[in-house]
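A selection of the complex's chains, in situ.
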């Protein structure tokens, strides 16, 4: 049954940034629903966040499947009530030469990154419009603003998400909904960065530091909303 | 049978910009293949461009259908030889409130604008790489760089195309292929502008003027390639 | 005599944003030096911030006068110790047709906005480099990223400041100094907005909300620094 606290929906909840945002928002007294395909971080988050009452709920679906997203949202709202903060953090990374990238890969990446954002946003927007308030945050990347060689599918999808977020900001800002796009310009500390990209810890952003900035955005007064910001480690070249 | 002239493939050939680019390139001694779904401008272009020998061929397919694009390209190449210039001009315009835009609309717009570019480019790139030269031009819009409220599907797809073009420029520039993205910041003179958007002629870009700039890009020396430029009428606010 | 708290230098301290940043930083236990030409907000800030010990000091100079800035900084450091946060907020607004704007006006605006930033930054950077840490914040405007007609002098100077900030971020980030540029996309609530520009309160940013975002930037962990963000009221068109 819903308590009196506001509810946040976070997509792409794995062990990294998604989980950090969930923890941070729970500490700030949000009910937090974490969406993922496989729920790999759910046990840890439930253990940490549900000690003193229900704070965290994992829901499982593919964000690119509109019907599944819709059913997951019903589940969230029946537990926690309407969602007032959406963080679309789900992504699908790919790289490689353009002439070796199948059109199906372009489509899969776009469906998770951009269509997933469309699906989740369309589920929560009616409630936000009715309330006259709400926050929509979208996780971008270097490739959202600079499309490197070998990243045609990923960059194209991240550009699409940025365009979506910018359009939503202009459409919904005047109706009380704060839309922001966070350009994460670097790798996030974690196994993938370490094992797959051989990045040292110092070269990486930390999830907790990022979560602090997401939290600041969520708390901004409507007289001074940020639509876009970048974040990178001190030593990152840009 | 192929003559000795270079061949250009132009997509989205209707009576406006597409046809103007075809005419301009034919005047500059290109063989020109005009791709469209329905071939509505083919008769006029054939009449105008094929008087003194074969210059223009219309091919018909949906750019978002990779197999169909591939077959169309075979047809083109059997007539004219390998394509050295691709102008991806096909688009699909839509506007309206985000919460009234079906996910299917997002997908259809993205498939024509972005996936269509992927399909066409993947067909011509092997020949260009083998030749060590080629030109890839992509038609952008205001919404490629500024996503207005009410244009979430269109802007998101145009942003995606811009990201694609930028990535291709970085990947293929050093291999001799010139990639450019043209930001058309305004409406193009024609029936749609006049009847649907009530724009006066003075508020519109002319197709012939645009075609002159496309032609300049195609002719640029490899020591000074433009990747992106904007174009707008003198009186357009920006 | 210096206490153990860190010291911030804020330029352009009038009754609006400058004063709000001073108040906010003092609440967060910074010693705060407020630089202005005439010290118009000093009495109020001293009254509010110096009740329980010395927190605020007003220093007076023209930021475009390097020698005067240098002397003011010595005064600040003898009271509070080395500056670890600089907020360059001083500005000089002008507008009007280009052909009616004297070259001297271009120069005066550039000297306050850009050369003032150079002067203040050069005074504090040696101490920051020695400490291996520090924060440099620069106040931008709509005109920093979009140069409107009739704002040639102001926009040109604000573009210059943005270029300076971006270069400093790349030069000093890897040496531990966080450089950020805040694009204030709208008018700040206050007498000028109300009387001169006829803006309603709802159309304006509030100084306190802005100060909260400046404070967040100052507190960001070095693993996730923001270099640039925008801020605007919910109803602002952009």
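Labels A, B and C are assigned to the chains in the order they are written; within every chain, residues are numbered from 1.
Note that a residue touches a chain if its C-beta (ideal position, glycine included) is under 8 Å from a C-beta of that chain, and two chains touch if they have at least 3 such contacts.
Small disclaimer: the values here were computed from a predicted structure and weren't measured.
Peer 1: Considering just this structure file, the complete complex holds how many copies of the sequence, given 3 are shown?
Peer 2: Assembly-level count of identical protein chains is 4.
Throughout what follows, only the chains that are shown with their structure count from here on.
Peer 1: Chain touch graph shape: choose line, ring, star, complete or other and state it.
Peer 2: It is a line, because the chains touch in a row without closing up.
Peer 1: Suppose chain centres are the mean of their C-alpha atoms. Which chain sits farthest from subunit C?
Peer 2: Greatest centre separation from subunit C goes to chain B.
Peer 1: Which rotation angle, from 0 to 180°, best lines up the CA atoms of subunit A with subunit B, given as a multiple of 5?
Peer 2: The rotation relating subunit A to subunit B comes to 180 degrees.
Peer 1: With chain centres defined as C-alpha means, what is the inter-centre distance between subunit A and subunit B in Å?
Peer 2: A distance of 34 Å separates the two centres.
Peer 1: Please report how many Å separate the Cα centroid of subunit B from that of subunit C, as a whole number.
Peer 2: 46
Peer 1: What are the residues of subunit A that contact at least two other chains?
Peer 2: 170
Peer 1: Once bound in the complex, which stretches of subunit B touch subunit A?
Peer 2: Spelled out, the residues of subunit B in touch with subunit A are 66, 97-99, 103, 106-107, 110, 114-115, 118-119, 121-122, 125-126, 129, 143, 146-152, 155-168, 170-172.
Peer 1: Using the touch definition from the top, list the residues of subunit C that touch subunit A in their complex.
Peer 2: 169-170, 173-174, 176, 178, 189, 204-206, 208-210, 212-213, 216, 220-238
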